[in-house]
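Dumping the structure here so I can ask a few things about it.
All protein chains of the complex are present and in place, except for one that has been dropped.
Labels run A and B following the written order; every chain starts at residue 1.
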Amino acid sequence: MYTFHNAARKPALYPYGTVSHFHIKTPFGYRPVSEFSYGGEVRPPLPADASDEEAIAHLWLRSNVAGVQRERWFHSSGTRRWYTLVRDTRSNIVLAQPGEEYQEGSA
Amino acid sequence: MSIQFEGREVPIQPGDTLASALYRDGVRVFSRSFKYHRPRGLYCLSGDCPNCLVTVDGEVNVRACMCKAEDGQTVSRQNAWPSVDKDALNIIDKGHFLMPVGFYYKAGIKPKFAWPMAEGVIRRVAGLGFSDKSDAPRDIDRINRHPDVLVIGAGVAGLSAALAAAEGGRRVMVIDEQAAPGDRVAQGPTKQQIDALAATAAQNPGIEILPGTAAIGIYEGPMVLALRTDQVLHIHPQAIVIASGGMEIHRIFPGNDLPGVFMARGAARLAGAHGVKPGDVAVVWAETQEAVEHARTLQAAGVRVACVVTAPGVDAQGVGERQVEGEVVEAKGKKKVQGAIVRAAGGATEEVACDLLAVGAEIQQNMHLPRLAYDLPCVLAGDAALPGSALDVAAQSGTQAGQAAAQGLPLYVNPPATEPRPCGTAGYVCICEDVSVAEVEQAIDEGFESAELLKRYTTVTMGPCQGRLCADQLRAIAHRKTPAEAARVAAPTTLRPPVRPIKMEQAAAGARHHIERHTPLHQKHLEMGASTLWAGPWKRIFSYGDMQSEYEAVRHRVGVIDVGTLGKFLLAGPDVVEFLERIYPMRVADLEPGRLRYGLMLEEGGVIIDDGTVCALEGGAFYCTVTTSGAERLESWMLDWKEAWGLDVFVVNQTASLAAVNVAGPHARDLLEKLTDDPIDKEAFPYLRHRRITVNGVSCLAIRLGFVGELAYELHFPAAHAVEMWDAILEAGKEWDIRPFGLDAQRLLRLEKGHIIISQDTDFETTPWKVSMDWAVKLDKPEFVGKAALIRAQRRTPREMLVPWKMDPGMAAPPEGSTVTIGGSLAGRVTSSKMSYVLGHPVGLAWVTSEHATEGGTITIGGAPATIGGHAFYDPEGVKLRA
Partner (left out) sequence: MPDLFEVKGAAKVRCFGKEAVLDGLTQPSGTLMGRIAPDEVIFVGQPGTAEALVEDLQGQLAPEGNAALVVDHTDGWTFFSLVGEGVEEVFAREANWKLPESSGAPVFTVGKVCHVAGKLFVRPNRIDIMTGGEVRAHVHESLLHAGHKVGMHEVAAPAVDPIGVGAEGVAVS
């Protein structure tokens, strides 16, 4: 069975809109994102000596990039495990599926 | 065979659609238009225009040209009074200048009563069919399909693509709106080729052809939504070939919407595929060579083709009585076509008498599905890719598309918008919504210059055709009026699915109402007359009919509650102690087997997100409970932290595999001693301990907690034994008149003890400091979630504190949510409030500004005075819990 999830394909900015439904690779195959709960962007933990401002930023602020983001998804309807992947938030193309290495510059 | 049509019988022949059968019987006016009630006749015969919408067997807005005629159907026309043939409401057309586009934005505003009256009238006279509101929605079958390649359209290109893709080893599904491939094609080379291809495809085991299946939307996934008569398909292909064909452009000229004006393909269809003469004397406007073939088909059917009007380059030698190079500029007639005004290339005009004007305009791609397929693995074939191309070109493009689909397609990108073709200066642009060129131009003069604004203001493209006929024309008119700014005013308008009308019951096919989670005792509770309520995704028991007697049973005798909805987790593994020490703000490491502790769960900001108990089991494992609505979320939350810390721990969600019931009241021990031989007296089994005991023959984890303030044993055991355990407890409790109790009673019981309920008494800012639970936090622990935030929070006094309060006997319990005032100023709000039966006065919890939140202080709730209490009002020493 072949798949159109061609990681080598370069995403472009589409003038008419973007895909909002994508697939995440699990040990049981590619699954629609609707089977998952979003776990937010991956961020480094707050260091113990952080200032108040850094703590507030850590709790309440997110980068929310329009671009390449490393993020977490929980497969609530299936394996019930966490997956980390890299996705371009503008095009919803998954640049690195869980377990794959993300190549800088492949975006 | 026959159908019933407006009170008379109309014969039907095999292969008839309702349109062909009715036309053969002499029906010429098929509907009255949406707004002006203009008479409308057959036009496209391909299901794209609104003219032939009829009511069939009670179902409204059925396209007569697409609906197979079947013996016994009842058919009637729509939107006219008293009849479609003699529609009195046509008077609106005479007064059309009073109701230009958007008139309802300007008229009927003053006086105020004018609009509701006008709206009522407009709703009655405008529109299409009337649906029967008493009709209940049917349960429509919805099914998912997963072909490798989906081909939309079973014409020459589509079938060629299917065969090529199947040859490439893919599983192919072909869908087509028509009842059979080639159904709407007149006899001729095209039909022959379709029939041949369809026969070959039918033999191929890798190809499935689904006729009568219309693709009405393409979504991300990709997912193609398709409708059949009684079924909705969600098709999930890997690649899509769109071979949905093309259609003639809707030419605009005065009289272009009269009955008798046909698209040439439609007239040929009627004559060639159904054998029905569309008229006696025809003028054929042949912009394309294809149209000349249609003229031939009409002639062969016995129509006298008086004149063929050709565009430059079209050869009509030998067809029709005369050939004129030029164009048709007007159709004349009152309720039907009586003549066509032809302007020859030189400029001379003449009127040619006819009762049929077949407009063979340039072919445009059916642009709906291609425009929805952007960013998806899709390729176009046939007329959809190269409109108006010859048969062999179409077949070849189909084959290439099929091969590409079999190998894996790149994502489809919409081609850049081309300039719209020039459009006529007078006539009906949008025949769905009755909008003429003049009205569009007037709207532009009012300032709605761009196609997107015009679309919204005039409603052009918003009717059943969804722009198939009129989208390009709208752009052309906008461009013509503002030629210097094509990019701004004439960009293609946004297209959204569905591209054909869909009924609400079809859209709802496969959807589900709320999913209820039940404990194994749910049925039992219902049999006992319980009322339920939602607790997160669970249904819990509110009461069994008499809250006060349930409550009194617990306070004075014994009661039992089903707490099976609680989240239950088994935690084990080499790092389990370290894990729990970090997850919980209180100490866990010092709990020996048999001991338990109440545990808050905090998130990184120090805010309480849940609470429950932690029991230390034999063998180094722990058993943790959390609130009903928390379990699902906390499982993923704990697994996330486990990964973040890299700890070797197992988190096993046992919420559904274990049932749990709580036996509470002064006689709880007496009752249980009837069911167990294990020692459960105060010495063997003190408060805040858990023991493994056998109750009614079932091994249980028994936990002594104090949520409701009485002696209580909470039993956790395998869910398969739930019903027998419940029955045994009720039986054993009979001697004390045991009552099962629900959440209504439980809420009062816990409130008398000042116990909080997360998210009722707490909110997204509540730290343990604000609810006086400092005792539940051990800041000297090295690390736990929320520690840093709690230390920071300690630097300031909280703005408000949660405090228990009471009122004097004889007062009514204020509603939950009431405001708290002190000296006339706002000082907080009530989160819980109930009348306490045992104490004889109202009690509750409230947020109060810190400086006033002292025991003994007075506050005002809803105008009535209340006193702030200490911790619990009932049994403050906790003697009963510790019995």
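In the analysis below, a residue touches a chain if its C-beta (ideal position, glycine included) is under 8 Å from a C-beta of that chain, and two chains touch if they have at least 3 such contacts.
The model shown is predicted, which means the values in this text are computed figures rather than measured ones.
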Residue touching the undisplayed chain, where the options are B:310, B:414, B:436 or B:655 = B:655
Key: Of B:281, B:502, B:572 or B:723, the residue in touch with the unshown chain   = B:572
Query = Out of B:11, B:58, B:137 or B:510, which is the one that touches the chain we can't see?
reply = B:510
Ask   = For the full complex, which residue in B:436, B:519 or B:629 touches the chain that was left out?
value = B:519
Message = Considering the whole complex, not just the chains shown, which residues of chain A touch the missing one?
response = 27-29, 31-32, 34-35, 76-81
Key: For chain B, the residues touching the chain missing from this view   = 139, 141-146, 234, 236, 510, 512, 515-520, 522, 538, 570, 572-574, 576, 619-621, 648, 650, 652, 654-659, 718-720
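What we mean here is this: only the chains that are shown with their structure count from here on.
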Task = Provide the C-alpha centroid distance between chain A and chain B, rounded to the nearest whole angstrom.
result = 25
Key: Residue ranges of chain B touching chain A (in the complex, touch as defined)   = 148, 219-221, 223, 238-239, 374-377, 408-411, 413-414, 604-605, 632, 635-636, 639-640, 643-644, 788-789, 792
Key: Partner chain B, residues of chain A touching it in the complex   = 1-4, 6, 9, 14-22, 32, 37, 39, 45-46, 48, 50, 52, 55, 58-59, 72, 74, 76, 80-82
